[in-house]
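Have a look at this one before I ask anything.
Just one protein chain is left out here, and the rest sit where they should.
Order of writing sets the chain letters: A, B and C. Residues in each chain are counted from 1.
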Amino acid sequence: MSDSMLDAYRQVRGHSRSICAPLETEDYVIQSMPDVSPTRWHLAHTTWFFETFCLKNLPDYQPEQPAFEVLFNSYYNAVGEQFPRERRGLLSRPTVAEVWRYRDQVDEAMIDLLARPDRESIVSDEVLRTGLNHEQQHQELMLTDLLHVFSCNPLHPVYSASAVRDCDPVDEVRWIESPAERIETIGFEETKDGKFCFDNELPRHRVLLSPHAIANRLVTNGEYLDFVEDGGYDDPSYWLSAGWATVQSEAWRAPMYWHLGEEGWYQFTLAGLRPVEENAPVCHLSYFEADAFARWSGCRLPTEFEWEVAVRDSGESIVDAFGSRWQWTASDYAPYPKYTAPEGAIGEYNGKFMCGQKVLRGSSVATPSGHERLSYRNFFPPSMRWQFCGIRLAMDLE
Amino acid sequence: MSDSMLDAYRQVRGHSRSICAPLETEDYVIQSMPDVSPTRWHLAHTTWFFETFCLKNLPDYQPEQPAFEVLFNSYYNAVGEQFPRERRGLLSRPTVAEVWRYRDQVDEAMIDLLARPDRESIVSDEVLRTGLNHEQQHQELMLTDLLHVFSCNPLHPVYSASAVRDCDPVDEVRWIESPAERIETIGFEETKDGKFCFDNELPRHRVLLSPHAIANRLVTNGEYLDFVEDGGYDDPSYWLSAGWATVQSEAWRAPMYWHLGEEGWYQFTLAGLRPVEENAPVCHLSYFEADAFARWSGCRLPTEFEWEVAVRDSGESIVDAFGSRWQWTASDYAPYPKYTAPEGAIGEYNGKFMCGQKVLRGSSVATPSGHERLSYRNFFPPSMRWQFCGIRLAMDLE
Amino acid sequence: MSDSMLDAYRQVRGHSRSICAPLETEDYVIQSMPDVSPTRWHLAHTTWFFETFCLKNLPDYQPEQPAFEVLFNSYYNAVGEQFPRERRGLLSRPTVAEVWRYRDQVDEAMIDLLARPDRESIVSDEVLRTGLNHEQQHQELMLTDLLHVFSCNPLHPVYSASAVRDCDPVDEVRWIESPAERIETIGFEETKDGKFCFDNELPRHRVLLSPHAIANRLVTNGEYLDFVEDGGYDDPSYWLSAGWATVQSEAWRAPMYWHLGEEGWYQFTLAGLRPVEENAPVCHLSYFEADAFARWSGCRLPTEFEWEVAVRDSGESIVDAFGSRWQWTASDYAPYPKYTAPEGAIGEYNGKFMCGQKVLRGSSVATPSGHERLSYRNFFPPSMRWQFCGIRLAMDLE
Partner (left out) sequence: MSDSMLDAYRQVRGHSRSICAPLETEDYVIQSMPDVSPTRWHLAHTTWFFETFCLKNLPDYQPEQPAFEVLFNSYYNAVGEQFPRERRGLLSRPTVAEVWRYRDQVDEAMIDLLARPDRESIVSDEVLRTGLNHEQQHQELMLTDLLHVFSCNPLHPVYSASAVRDCDPVDEVRWIESPAERIETIGFEETKDGKFCFDNELPRHRVLLSPHAIANRLVTNGEYLDFVEDGGYDDPSYWLSAGWATVQSEAWRAPMYWHLGEEGWYQFTLAGLRPVEENAPVCHLSYFEADAFARWSGCRLPTEFEWEVAVRDSGESIVDAFGSRWQWTASDYAPYPKYTAPEGAIGEYNGKFMCGQKVLRGSSVATPSGHERLSYRNFFPPSMRWQFCGIRLAMDLE
């Protein structure tokens, strides 16, 4: 076990470094909006996690940089003072080089720890896996945040020319039907789904599903463009009240990163500014937009339970469940029956955010491989657009 | 049917006038925060509803005050332009006397209409009942809004000295148990629950309930004071993240309208400023506070389905289900399966608010008698405190 | 002396009542923006001034309404706690009738006091005159505030149909020249200018004037319309930087209360909504607009000293110095050399506002007769538009 844990540690930590390969030093320090963190902060914060929840269990561990405890704590009230989130972009120090040094120090100590025969008495597999999954979550955020940072720059910097691929034409949607009311069991199942899940995927429990159908594929840019051109952003009847208010106050006319040029719509991507590709799954839209598009289509969004059961049961007939776009669901982010948050600081991870957010299922092009999971519950406020989110439609059946 | 409709019309419209009996002219025009509407506005807006959805169906109906259509429209995008909600308190005209005149004119025309033998071809029972229930909702808002208006005044005006009664001591909570998983049918049932419901109470549908128990009575001021004095507002571990942020930004230390005096806590009420009464059900708190109190108590809030089933099945063993405090539930305000909004302007009533709100069940001291209903779903954002909201606890059973 | 003081008291206090003659009760309570106070507040606050600075000197005086001391104090830190300015519109009580009663009580006590042979040992002429001039200032504010309140109402209420008169065509501007550098004495001169001035008009002192000319009359609506139609609001080169920022953020396209209708520009006035009258002096514009118009005209605004000397020396050849529009000057509102604020609460009157404001000279149609004075210094922030302000041009001479 320890060996595979060591491998996993090396693999995950190394992937963070790979993500940074195309970056200039200056790219690491910008916070382009309060939701965005500088890349340098992600690198240090994920390291802080291992230092705080693993290395500090060692009786003789001395942090080399005690100030980092405050600087790179995020939202863990139980761990102490935090540097304010919206001020992360005000820090020029520690430098990027110093942060890489901090990572190296912690990695060295972690690798020593992982090699110790008594390791499990010092830090549990559960905590280690949480740390690795936490770093993977931040790897996705690093990409989404870099996209936002670059999008603010009129020079249209390119993160990687190969970050966006061409798409083939898509077929008509096929509807995967679930024609009868049924009870299904939902949530993480260790024997089938692997060794790790977040607390919000438990307890496994039974839900009642109504007759419904779910689309085999995601909504494309071309389909979404029909909504835009049909006046979707001008007609309040498609929108939730809060969504319509946001359309007005933010002057939304299209998904985030879309720009109307003289020759049509362009989209800013990690590969720079490119014409909107009709066949690609639509991306970077809010729950409000996903919901309005669904209403305009005469459909609705799936619940997270419909999604989980359909993906579990449909094999290859369902496309892009993972690795393309997070899929907004109709479900509010709420605890599963009998959910209890873990004790201590790690218990602050998920439960306290269960208010005012919608669940997204699947994963995206930005999700590191190996991080996706059938029972995975991502969540964001309904106005959020900077993640790689898209739409899978559903509908009621009689 | 028309006779009883006429009676109902007279009764409901007359009740609005009774609510205003203690008021000075000046009290009708104040908007003390954006959520509050001036009493005068409520009186005119409920009248506008009958004019717009009933009288305008008459081929020869001429509104005496066409400008009122914009002034007293609220959120019905389909009906046309609206005067901005947060500016309702900027209007000194029409005067209160003119608004009473407007009510009289519309009442006269409505009573003529209700007496017509062909009335049902002009306006349906459904629309009439919607209008009456709509007015009843605004009657509750008139009282909650007046309480807020008066609360801003250092002179502590008294709406009615008899608005608050003394309370007897309460017994220990008894838990009404539902020990097995079960499927129950939820939603408005015409044959048992009466002639009218709002669209959000339908379709009637089946839900799966986990084993749980629900408290037979509401949480008292005395019990809530224990939470306050135990440092409930100082410890983030009891709070949702958004709730804790609100506690900080709003400097909450106790429920709304509570003031710490030299001799203890006082509460501003419709009967003026009074010492907090230990035995009374706690009131004027947000979902965040209800949820934090429940967590501190080792309990949780009930779901709206648990609430509906318990009240349906428990007879007199459940106390204060109606007529005391609206009861926050753990449920997000979401459409029932296969819900569709009605066509047209009336369809804007409920569905478009199904985002970011929590369901409250029961009714309050401010709810007009006859307006409560087992399947009634009230809803407010989780930070809202100015309604008469309280707490009924629940817990999981193994 | 006491007799004339009694007459003055009765005259000034009576004028406040006259201003209210056209009002409905509802009109007295609205605060349409933070700068505006409800009429009822003006009536009570001016009364509070006499109670606080005159009646409370009587050893046995008992205020009937001690709570009014906080409610109707304005900005006098030395007098104690104040009810927050921006919340004046949240109060429905005391009622308008109660405020009139408060005025009657104080008037009765004041008239008794003014009749006492030892009156001057209790309250000085200086304080009485300050109280009367203070009330006159609020009389002007009552009118400007009512105009703003009514302007928010889509019903376009008319304060008084006779509040606006037609204007005759105007002649070309004549320039009153002051061709040589000269030293002049500025400020209030008791022997010539009367018995009273505010502290900011003193000390009388000498200033150095450059060669210049000043316009004999005010800028008209027609002339200002040329600026509007010449793109004045679209070209940053006419504007101060802060002015241009305000034009952008407030979307200014014309003076306040102007509305572009299908048949041209309309202006909301105390006589209701009327076509903009070309010959009337332009009104309700900010310093930024006055300054931009002057720059567009190839002129500048006069300094307050140029204004004072020109009006002093020019007799009837200068028109509308008083009683039409306050005239923005180029002068920042600063203390005169050796200025010191009076001791005590009355010393808070003027000096502490000497920052970030521009001086206006003359008086307006809303100024009560007898309140204007050659040395009078009105002052407002440069973005302020709701007063009756206009433009008199000046220019440098070689």
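In this text, a contact is a pair of C-beta atoms (placed from the backbone, for glycine too) under 8 Å apart; a residue touches a chain by one contact, two chains touch by 3 or more.
Given the structure is predicted, the values throughout are model-derived calculations rather than measurements.
Participant: Taking the complete complex into account, tell me which visible chains touch the one left out.
Facilitator: Within the full complex, the chain left out of view touches A, C.
Participant: Using the touch definition up top, pick the residue from A:12, A:54 or A:71 that touches the left-out chain.
Facilitator: The single option touching the absent chain is A:71.
Participant: Of the residues C:87, C:174, C:205 or C:253, which one touches the chain left out of the display?
Facilitator: C:205
Participant: Which residue from C:23, C:240 or C:273 sits in contact with the chain not drawn here?
Facilitator: Considering the complete complex, C:240 is the one touching the chain left out.
Participant: Could you tell which one of A:29, A:176 or A:215 touches the chain left off the display?
Facilitator: A:29
Participant: Need a quick check: the contact residues on subunit C for the chain that isn't drawn.
Facilitator: Touch set of subunit C with respect to the missing chain: 75, 77-78, 181, 183, 205-208, 210, 236-237, 239-244, 288, 330, 332, 334, 337-338, 352-356, 382, 396.
Participant: By the contact definition given up top, give the residues of subunit A that touch the hidden chain.
Facilitator: Output for subunit A: 24-30, 32, 40, 67, 70-71, 83, 87, 89-96, 149-150, 152-155, 157.
Please note the rule applied: only the chains that are shown with their structure count from here on.
Participant: If you walk touching chains, what's the least steps from subunit A to subunit C?
Facilitator: 2
Participant: If you tally contacts for every chain pair, which pair is highest?
Facilitator: B-C
Participant: Taking shared residue numbers divided by all residue numbers at the interface, is the value for subunit A and subunit B over half (same) or under half (different)?
Facilitator: same
Participant: Just curious, how far off is subunit C from subunit A if you go by their C-alpha centres, in Å?
Facilitator: Whole-Å distance between the two chain centres: 59.
Participant: Please tell me the distance, in whole Å, between the geometric centres of subunit B and subunit C computed from their C-alpha atoms.
Facilitator: That pair's centroid distance is 46 Å.
Participant: Please tell me the distance, in whole Å, between the geometric centres of subunit A and subunit B computed from their C-alpha atoms.
Facilitator: Those two chain centres are 37 Å apart.
Participant: At least two partner chains per residue is the criterion; list those residues in subunit C.
Facilitator: Where subunit C is concerned, no single residue meets two or more other chains.
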